[in-house]
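Note that one protein chain is taken out, while the other chains of the complex remain in position.
== chain A ==
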Amino acid sequence: MYFRIIRNDISNSKLITLTTMIFVAAAAMLVSLAAVLIVNLSGSIHTLMTQAKTPHFMQMHSGDIDSARLTAFAKQQGNVEDFQVAEFLNMDGAQIILGEHSLVNSVQDNGFSTQSKKFDYLLDLDGNIIHVNDGELYVPISYMRDNTAKVGDIAMIGGKEFTIAGFLRDSQMNSSLSASKRFLVSEQDYAEIKNLGSMEYLIEFRLKDMSELRAFEAAYAAAGLEANGPTVTYTLFKMMNALSDGMMIGIILLVSVLIVVISLMCIRFTLLAKIEDDYREIGVMKAIGLRVSDIKKFYLAKYAAIAAAGSMLGFALSLVFKGMLLENIRLYMGESHNSSYASLFGIIGILFVFLAIIAYANRVLKRFRTISAAEAIRYGTAQEKNTGTNRFNLSGNRLFSTNVFLGIQDVLSRKRLYVTSLIVLVISAFIILVPQNLHNTISSKSFIQYMGIGSYDMRVDIQQTDHISEKTAEILHTMNSDPAITKAAVLTTKTFKVKTEDGSEENIKIELGDHSIFPIAYAKGKAPAEDEIALSAMNADEMGKQVGDAITVVINGDEKALTVSGIYSDITNGGKTAKAVFTDDTADMMWSIVSAELSDKALVHEKVSAYAERFDYAKISDIDEFVSQTFGSTISSVKKAAKAAIIVALIIMVLVTLLFMKMLVAKDRHAIAVMKAFGFTNSDMKIQYISRSVIVLIVGIIAGTLLANTAGEMLAGAAISSFGASMFRFEIDPLSAYLYSPMMMIGSVLIATVIGVSGVGQIKISENMKE
């Protein structure tokens, strides 16, 4: 019997049934994909890091190295299982030519290594340790991904010819978020090119007990060993490997939640409409003694069928698309050892969607309990009194035309029904606005200041060279006598020790100089004065410091107390930086930056070339170029996502509006026939329906915009904060957010409404006046 009921019901409402099923299928597919991706990602990372034997603790160091002292330290530490110092030959991008592509514009620190002896292996695409022959070059996988190189290409490294023999997976530096990239060459070739670049050392440890990592870190810092460079731990490697795919999974999950909500809204709308239609029948069923649970089953059966069909379709689709999304993970990290569980988790995810739908339909049907059998049979309609209708009388209406009034009146008196389409519209507006605002924010000029970069035109980076201070002074001198340059500032970064709460010492990179020339925006507090220090958000977070707290920094052996003056966002240098103004001549200079403002912005390009030619040891960049290279790819992918979001949201809006309007017309055919009998024309009726749509749409757009500017801002802020930004405010383009987007939404919904209510013309008075 259930089968017959379902079949009849579905054939009466093919379109809405099909659409609901498609939404369910999409939601099921996305949830299943997310589950499959999570399992594969964690499995692949685990496999990669196990095969490569990723170091548990790694200290990068540029400058001289005391191997004997390091070996002694490693021996003395009981927890050290293995220890090695790997070399990383940092080479200027201009010296690296892969096939036809030069890496001159690369923002990565490209360097050369030989295969490790004990651990931290560079792997081929099958996960095996690469044994490289003379004349062969293995290239980081990211250069394969962006089509910079292919196997068999000839590479020129500092004038020496290599053949690209393959690509490598690097468990440390695979991620695009990692600033360095390792190329692999043979020992003999390495010796030949060794003098073409600057040497950095990777001081690497494998520990017996990973849980003692923090203690080991403290011991390393306390021993005062080589530490001129970033420190990275196993957990951080893992996180960097997971981040970009992890964000994709997060977005898929978010989208799937939204689509589940939309399918629930479709179900709610259909069910409420059906209950209104069947009111009398439900009353009769109650009157003849059927239990509410029995009646519910008739209605639930259909949704169980839709949910089941949608879930199966969704699972099938997830199998189709799985390969596409796993491609990136497979390429960068290889196969996962536990991929066999992936489908199981996918099915569990789908089951979750299925149960959520049944539970929701069941909840909507709770309404049956409140239906009085007597009233239902007598009036055939719910007897609830609507507060909205009392205050809003046609006889007192002067403001709206009668058709518009009737549209508004209907929305007010059937709020429950219209809330459903309202929610869909709010979600759609949210989907349209949030990515758009995010894109506008991160591509705005003021955002750069939030990212720890001042507002200047040209930037000179002096690092990985000797005599940094002399070279910096030379450049500054040139700039000061250059009439085209209005302002210039030098910021020098040095490493100091900072005392932690428990008395141990940690390294901190402090940028010294005058921070008032090119100020950045501070999330809290202000720029540092004498005896003050400003911390990046990540550093402040890790040290547990607030504005006003004191920090003890060891300068030239003496402890100096500094007060935290401000906290700022920073996406440069791994996000862990500090700023201060004190002078110091003792500590090693890690790098320095000269930033300059030009009187004529049009000259930037010319100046950059001129300085680059004159100071070949420095890296000169146009700030716009610097920004676009640093996070240009992020901006462009957000832009793509924003465009895709607009299209998807508009499609959802059109589809759902079309369906709701078609259903409403079918439901209201009696009322439509009555009005037609009294001389209302088809266009009158259409105006009434369009008014309903417009009312709901306006509320939806306003609510969606408010939600996007509050919850959406928080959501986007949370995503941005993972890059080291602590403060986030949407920079909204009012024309786009408050004019074009609403216009697009209104346009689509109106078109969908007009098409959806075209059936009004076919409703015959004579056929609908008889019971």
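One rule holds in what follows: contacts are C-beta pairs under 8 Å (C-beta built on N, C-alpha and C of every residue); 3 or more make two chains touch, one makes a residue touch a chain; residues count from 1.
Note that in this section contacts and distances are computed from a predicted model.
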| item | value |
| --- | --- |
| Protein name, per the UniProt record, of whichever chain is missing from view ("ABC transporter ATP-binding protein", "Zn-ribbon domain-containing OB-fold protein", "Cation/H(+) antiporter" or "Ion-translocating oxidoreductase complex subunit D") | "ABC transporter ATP-binding protein" |
| Chain not shown: contacting residue from A:Thr235, A:Ser293 or A:Ser401 | A:Ser401 |
| Absent-chain contact - pick from A:Ala308, A:Ala373, A:Ala671 or A:Val699 | A:Ala671 |
| Of A:Thr20, A:Ser171, A:Thr233 or A:Gln409, the one touching the omitted chain in the full complex | A:Gln409 |
| Chain A, residues in touch with the chain not shown (by the definition above) | 379, 381, 383, 385-386, 389-390, 393-398, 401-403, 406, 409-410, 413-414, 670-671, 674-684, 761, 764-766, 769-771 |
